[in-house]
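First up is the structure itself, then whatever we jot down about it.
Only a portion of the chains appears, each positioned as in the full assembly.
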């Protein structure tokens, strides 16, 4: 087989056929490639959740994962935070001419591994190849289908006093990837948190009656995700700055370049808002999982009228948190 | 040492320290029947005060006025337009600190120019731009040199490196600012009443404690050189209150772990070697004589202002009151555009762009929690 | 005016040093502090070490705070 992807790998002819057979079908374990293009299936229940995401990370391999692992975990998590049990995944690849086929294999193998681990089946796929300079390596779209069993769906009903929990340290993914890119010349000895959270989160949903909401604070970070929740459901949420778990290394890198961990992307974390009386039980469950070992109660819902997110500093002052406004750029002032 | 450093944001220290400041402020108020007014000269102080909640916590006790020490905010519109016009030329790579990217010019920002396809690169360390120039011999690489005395010595390193390497395609567009001339200008104008200055810890690393002696000596006003951590801020304000109450007008170096009496000699020598005084235009103030540094004649080849002709035309007039904000004459909230037409997503003036701009700090950290 | 971060010097070359900021590491210029030694802390701004942190003074500052504090918490 060739070493690098050529445009012909995407033109639907003999090379596409071989690529699909030798890379995808093999890794995803289908026995004919017709299955790879479209899939007929019978699902166990009629209540489903559907989500889609495209993954465009640079570099495609980073400490703690790869775009392949991310593409599976990211979509699995979007289903899991909605309370659904992830069952099926489709994947669409856009590959740059010249991309190393061995890298593609490694990525696809990461996908297969993560899919196996989380119990999802990859049921359909597609590959397109674009000219050199028309993509940055490889982009992957995954679309996930999950099912709702046993009324696991978060209620989306909130009351004052509800506890806000984060399942672990924030900013690990964004900082690990930024450092790995090497452009800033800063090395940070941490891994991306990239992980599938379905087992842990569905366990919470099983054990706790009235989970209010779960969300994965990916792009835009913890603050942006909580602003969205606050606005969507007209909640006043107050976070306690000193209780938010941030790794020292993440803090260090952020200090150096003037970034704020509250706005850095996570790929293996969930925000859970739960009734105050269940918060200890939820913490107990989260702490049982490796993905939840740094979980912390970081704030509470203090009102259900205005949509706003506040941060209480160690001095006791409160300040308003808004969405990430424009890109974060390394700065000197 | 790491443990020592952490103390500066230790809540167990902060809360009583805040209490001490509040008590001291009450003493001032009972003495003079008004709130004490201090100006934090430095934009990083503005941001640190707001982000840590010190400013909010002292709202009733001390009037903290943001000063002119945000290099982005004090850059005048024509300068900004010139840098953007520069970026629009073909065959150029513009290197800049991230701070400048979103500053609105009359027609567009550097970010817009980048979106429109211009090659504009954000660097963390200015010396990266030297590497970029070496890697792109066919292009002109221009570094946008903004900053006060903390940053200027680093720009001097750039000239030195470019000179040593004989780089023909590298230059700096200098639009730097100096602390002393702007403080003198503010005091000379006399339109802000102040009880003292919270002086910039990092600039002072270079300048040294002695650089501020003109304040008590010539203007009879005191100042405290302060760090940026919450405890350092509170301590600095505490000492400012002390000066104001005792009328023992002087400069206190409250950041002695990094600031010496005479500053960093090497840095000052490098500045002297490569740069000379020039008039600089300050936003909303106009030109102040000898308030900036430009590249010395001998190193003309690295002076982008000599190398490239740009004519950005007349700046567009806006209702932005940054000029008054940085002089401490008004609060950001006094600007009619604040929070409405002007916000961090669509800033009208540079004070809303820079993280340490007064307007941005107000918007991000000080808005009423309603 | 300027972001400045305390960093610990890990390795030293002639004009640069590897520094550590709570676990993150980067190389900074030491042109302004050529005398710095491994193990010392510096303030880093825009990729350059601007100043060496004097531990004694740092300690004194903390002690000063503590004094003010003790008066209020005891």
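Order of writing sets the labels: A, B and C. Residues in every chain begin at 1.
Throughout what follows, contacts are C-beta pairs under 8 Å (C-beta built on N, C-alpha and C of every residue); 3 or more make two chains touch, one makes a residue touch a chain.
Bear in mind that the values here come from a model prediction, so they are computed numbers and not experimental data.
Here the complex as a whole is made of A x2, B x2, C x2, with one representative copy of each chain displayed.
In this text, only the chains that are shown with their structure count from here on.
The most distant chain from subunit C is A, comparing centres defined as mean Cα coordinates.
The centroid of the Cα atoms in subunit A and the matching centroid in subunit C are 36 Å apart. With centres set at the average Cα position, the gap from subunit B to subunit C is 21 Å.
Looking at subunit B, residues 43-44, 70-71, 97, 124-125, 128, 147, 151, 356 sit in touch with two or more other chains. Multi-chain contact residues of subunit A (touching two or more other chains): 184-186, 256, 258, 331-333.
The touching residues of subunit B, when paired with subunit C in their complex, are 1-2, 4-5, 7-8, 12-13, 16-17, 19-20, 41-44, 69-71, 97, 124-128, 147-148, 150-151, 153-154, 157, 200-203, 205-206, 228, 231-232, 235, 238, 254, 256-259, 264, 266-267, 270, 356.
Subunit A contributes residues 179, 184-190, 247-249, 251-253, 255-256, 258, 331-333 to its touches with subunit C in the complex. Taken in their complex, subunit A has these residues touching subunit B: 184-186, 242, 256-258, 306, 308, 310, 313-320, 322, 325-326, 329-333.
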